[in-house]
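Only a single protein chain was left out; the remaining protein chains are all shown in position.
A and B are the chain letters, set down in written order, and residue numbers restart from 1 in every chain.
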Amino acid sequence: MDKPFDLADQRDVLVQALEDNYFAQKRIHHITTKYLPSRAEVKAITDTLFELIYPGFFGRQDLAMDGLSGYLRGQLDALSDRVYRQVFRCFRTRSDDNPEVLEGQTRRVVLEFLESLPRIRDLLASDILAGYTGDPAARDTDEVIFSYPATRAITTYRLAHALWELQVPYMPRMMTEYAHSRTGIDIHPGARIGRGFFIDHGTGVVIGETAVIGDYCKLYQGVTLGAPSFPFDEQGQIVRNYKRHPTLEDDVIVYSNASILGDVTIGKGATIGGGVFLTRSVPPGCRVSMKAPELKYRNRRGRLDRGFVSDYQI
Amino acid sequence: MDKPFDLADQRDVLVQALEDNYFAQKRIHHITTKYLPSRAEVKAITDTLFELIYPGFFGRQDLAMDGLSGYLRGQLDALSDRVYRQVFRCFRTRSDDNPEVLEGQTRRVVLEFLESLPRIRDLLASDILAGYTGDPAARDTDEVIFSYPATRAITTYRLAHALWELQVPYMPRMMTEYAHSRTGIDIHPGARIGRGFFIDHGTGVVIGETAVIGDYCKLYQGVTLGAPSFPFDEQGQIVRNYKRHPTLEDDVIVYSNASILGDVTIGKGATIGGGVFLTRSVPPGCRVSMKAPELKYRNRRGRLDRGFVSDYQI
Partner (left out) sequence: MDKPFDLADQRDVLVQALEDNYFAQKRIHHITTKYLPSRAEVKAITDTLFELIYPGFFGRQDLAMDGLSGYLRGQLDALSDRVYRQVFRCFRTRSDDNPEVLEGQTRRVVLEFLESLPRIRDLLASDILAGYTGDPAARDTDEVIFSYPATRAITTYRLAHALWELQVPYMPRMMTEYAHSRTGIDIHPGARIGRGFFIDHGTGVVIGETAVIGDYCKLYQGVTLGAPSFPFDEQGQIVRNYKRHPTLEDDVIVYSNASILGDVTIGKGATIGGGVFLTRSVPPGCRVSMKAPELKYRNRRGRLDRGFVSDYQI
């Protein structure tokens, strides 16, 4: 069993078959000198950004406020170089501009991105506080930061959104998909989300590209802010770049597994109940719930029990 | 392109901006000598516990029943030391007691935790058997152990719950969130779950902190055992530490994507159908299903087809 397997004369046949297939199916290889951004590097950059955003929670713990600047200088030197290389690849893959133009563009983007970190950190401080004040199971904000999946998803989204605003291709989505993979929370980097945002539990949440969320909103697991379907469009080409996802005004709560589809507006302070399926706008302050979900109750003998009436009100 | 990016005179500006922001937003850094528990270590400890719980399935495979004690001695020596260090950090972060008191407390917790492993293993043996006997797609219990996500989620929960019972802060939730990230199954370490428990598929399952689940219960993907909403509470401070999640008595089955919310009781042997949204108690033996989900059927010309009646009975 420990002798190595030998492909022998099958090896060349297999190699030739793969090579032929690479020629036949060009769309799914990327054998070119225009290197794509590296997935491993984008993940490593995201992890390093977490260390800068939440020092002491992620990465090195032996830090002190005195002498922090030496540590930060080293981190920023290394990080800026790595971000530069990946952003350059992103621009170059999508563009035919000459490298010098792209280098200047990349340089500006890297600086603007790093300059935005304190502003992003302000937003995240409001998100973490919202996570703590809104969840009876949270014991302190520390726990929210280092063990709530929403912290990973929202932090990654805010970083990716900054790169999205700077019109970097690929990398923002790579970052949010890294978070999606680890949390089950799928926030498109193009979405716009106000301060004090939080998501409890989170698995299954989808927030689409053109969704807009005001300040102090909260979502629960399984919530979709999605686009409606277009079964009658038979043009072949799908239309891109138009507002097709919901707008949530400030202070909106959407409970678990509710779906809101289309370019509708949920007014300030509205509450959408668990399991609600909604494709129209809702005025401010409105509370929407499923109408007495009709359930059948059968006893052990299979007989319907009419004594039960189910009602639910949020 | 391969010359390193140089932040030059921007570096000090960026460093200063971050330092200022750390002073402004203190809540989301943890720059202190009271180190938080290490996420990497907690994951590694969990992985080692899997090796002790399921020897031959996880970790080393070249084991024999003869001579196992030498292997176990080495594993326990290393593991107990690592658990000790993390549990100590957990207590120390949350407490102002002096280190010697915390050391004694930690020592007792580590021993009690390790002593509980055989009891936990008994429970898990009943869970694995339940997973096999309840799933037509399972070929043997081996497959259930090493490729079913519920095995990871439930095993991690049972280990974390033992630490929760010993009142260790942080670490239990860190462990279950590690499993949540890998499985999409979110079981709070505070939940109480009887023997012979299993979850099929599992993505999207949420079991809240005060949920109680009897023996031989089974859940499917997307099931929420959650807390109801409190939209009218405008006190600002959320109430913590009260029973707000369901109780499932023995032999209850909850099918996919059903939600049960609030401190309600699902009686022994009851069955909750797929997609049911329930906020009230259900007597023993009762089978609850959605009442004939009313669907619209349109043909190619968009006309409603009234010939179809949908019904479903579990």
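Here is the rule we go by: a residue touches a chain if its C-beta (ideal position, glycine included) is under 8 Å from a C-beta of that chain, and two chains touch if they have at least 3 such contacts.
Values in this document were obtained by computation on a predicted structure and should not be read as measured data.
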Option touching the unshown chain, where B:E19, B:E143, B:E165 or B:D263 are the choices: B:E143
Hidden-chain contact residue, picked from the options A:I53, A:A227, A:V254 or A:L295: A:A227
Option touching the unshown chain, where B:L63, B:L166 or B:V264 are the choices: B:L63
On chain B, residues whose C-beta touches the chain left out of the figure: 52-58, 61-65, 68-69, 72-73, 76-77, 80-81, 83-85, 88, 99, 103, 107, 110-111, 114-115, 117-118, 121-122, 124-125, 128-129, 133-137, 139-143, 145-149, 182-184, 201, 203-204, 220-222, 253, 255-257, 271, 273-275, 287, 290, 293-300, 302, 305, 308, 310, 312, 314
On chain A, residues whose C-beta touches the chain left out of the figure: 1, 4-5, 7, 10-12, 14-25, 27-33, 35-36, 38-39, 93-94, 169-170, 173-174, 177, 180-181, 184, 186, 188, 190, 203-204, 206, 208-209, 222, 224, 226-229, 231, 236-242, 244, 257, 259, 261, 269, 276-280, 282-283, 285-291, 313
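Here is the rule we go by: only the chains that are shown with their structure count from here on.
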Where chain A and chain B are represented by their mean Cα positions, the distance between them in whole Å: 22
